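One structure, as structure tokens, below. Some questions next.
For this depiction, one protein chain was excluded, whereas all remaining protein chains were kept in their positions.
Going by the order they are written in, the chains are A, B and C; count residues from 1 in each one.
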Amino acid sequence: MSMVFEIIGGALLLIGSIFLFLGGLGIFRMPDVYNRLQAGTKATTLGGMSLILGVGFLMVETNWAWLVKAAIIVIFIAFSNPISSHALARAMYKRKRYPIITSKDENMDAYREAYENEKKEEDA
Amino acid sequence: MIYIIYISFSFMIVGLLLAAIRFIKGPTAGDRTVALDTLTTILVAGLVLLGYVFGRYIYLDVALVYGVLGFIGVIVIARYLEGAL
Amino acid sequence: MIYLILIFFLLILMIGAAIYAVVQKDLLYAVIATGVISLVLTVLFYILQAPDVALTEAAIGVALTTIIFLITIRNTLRHEDEYNKKDKLKSPAK
Partner (left out) sequence: MKELTFNEKLERFILNWLFLMIVWVAFTTSFAVAELVTGAIVSMIISLLSIRMFTCCKLSILAPKRIFYMIVYFFVFIIALIKANFDVARRVLTPSLPINPGIVKFKTKLKTDYSKMVLANSITLTPGTLSVDIIDDTFYIHWIDVKTTDPEKAYKDIAWQFEKILLKIF
């Protein structure tokens, strides 16, 4: 039985650390803030979740409380990471750092219109 | 088993290095804050892994506190950038 | 071996962030660098087998320091150079 937990834990550790590395690489390579947020948030969330659960599985034989506490940390990470990235994306749009748009289509930035309407209402 | 932990730490260090480079290079305040957010998540995972290496249950509490509080800094910076602090 | 590399890397990261925070003219970037310093300091205390100190550093360094510094920046100026250009007898508050 302990062999099974060890295999599961080791596999989760490897997967998690690879995704954490990919999150760093995504932040390094992407061209603007929004794309960096996309890569950073998704990859580090799954990476952190998987690595922490892996540690929980490795120690569950000695003390089952490790798995419970690991699950709590995972839940907190899964709730707090998207909230902070959402707040940051909105703040960057309000600082007028508009996203890079490569295609020729004119409707690609649907938020600009709503944002300017809101601004007018605030001024009036 | 010990080699898996070594490999995990090496991947993590490379990820930290890339995020730190983005922190120094990043043209706007937003990029630096993204880098801070990524550093926080990677280091929380690193704290849990170090807790496994030391083998003490009480060490997980530090990672828990950092996971709960870590995003407050990012949200406060975002509110400041938005002009609504 | 890998732990030694980790500790060296974290030390270099912390000292680099500290130098960055001192040199940088834009005070918001300096505050973000302060966040990185307290983050790395927590991990270093943790590696040096002092989890209670690390717990305190996490609570103080992340929440309290960042919020107080940001409120200070909001009430004064964000760039250091702006203050030099203005009349120094005037209050820097907006």
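The working rule: a residue touches a chain if its C-beta (ideal position, glycine included) is under 8 Å from a C-beta of that chain, and two chains touch if they have at least 3 such contacts.
The structure presented is a predicted model; accordingly, all values stated were derived computationally and were not measured.
If you put the missing chain back into the full complex, which of the shown chains would it touch?
Per the contact definition above, the missing chain touches A.
Tell me which residue among A:L13, A:A39 or A:V60 touches the hidden chain in the full complex.
A:A39
Which residues does chain A use to touch the chain missing from this display?
19, 22, 25-26, 29-32, 34-35, 37-39, 41-43, 45-46, 64-65, 68-69, 71-72, 78-79, 82-83, 85-86, 89-90, 93, 99-103, 105, 107-112, 114, 118
In the analysis below, only the chains that are shown with their structure count from here on.
Could you tell me which chain's Cα centre is nearest to the average position of every protein Cα atom shown?
The most central chain here turns out to be B.
Round to the nearest whole Å and give the separation of the Cα centres of chain A and chain C.
Whole-Å distance between the two chain centres: 23.
Which whole number of Å gives the spacing of the CA centres of chain B and chain C?
15
Hunt down the residues of chain C that sit against at least two other chains at once, touch-wise.
Touching at least two other chains: none.
If I count partner chains per residue in chain A, which residues reach a count of at least 2?
none
Going by the contact rule at the top, pick out the chain C residues touching chain B in the complex.
That would be residues 2-3, 5-6, 9, 13, 16-17, 20, 26, 28-29, 31-32, 35-36, 39-40, 42-43, 46-47, 49, 51, 54-55, 58-59, 62-63, 66-67, 70-71, 73-74 of chain C.
Tell me, which parts of chain B touch chain C in their complex?
Against chain C, chain B makes touches at 6, 9-10, 13, 16-17, 20, 23-24, 29, 32-33, 36, 39-40, 43, 46-47, 50, 53-54, 56, 58-59, 61-62, 65-66, 69-70, 72-73, 76-77, 80, 85.
Spell out the part of chain A that touches chain B in their complex, as residue ranges.
Checking each residue of chain A against chain B gives 6, 10, 13-14, 16-18, 20-25, 27-28, 33, 36-37, 40-41, 44-45, 47-48, 51-52, 55, 58-59, 63, 65-66, 69-70, 72-73, 76-77, 80-81, 83-85, 87-88, 90-92, 94-95, 97.
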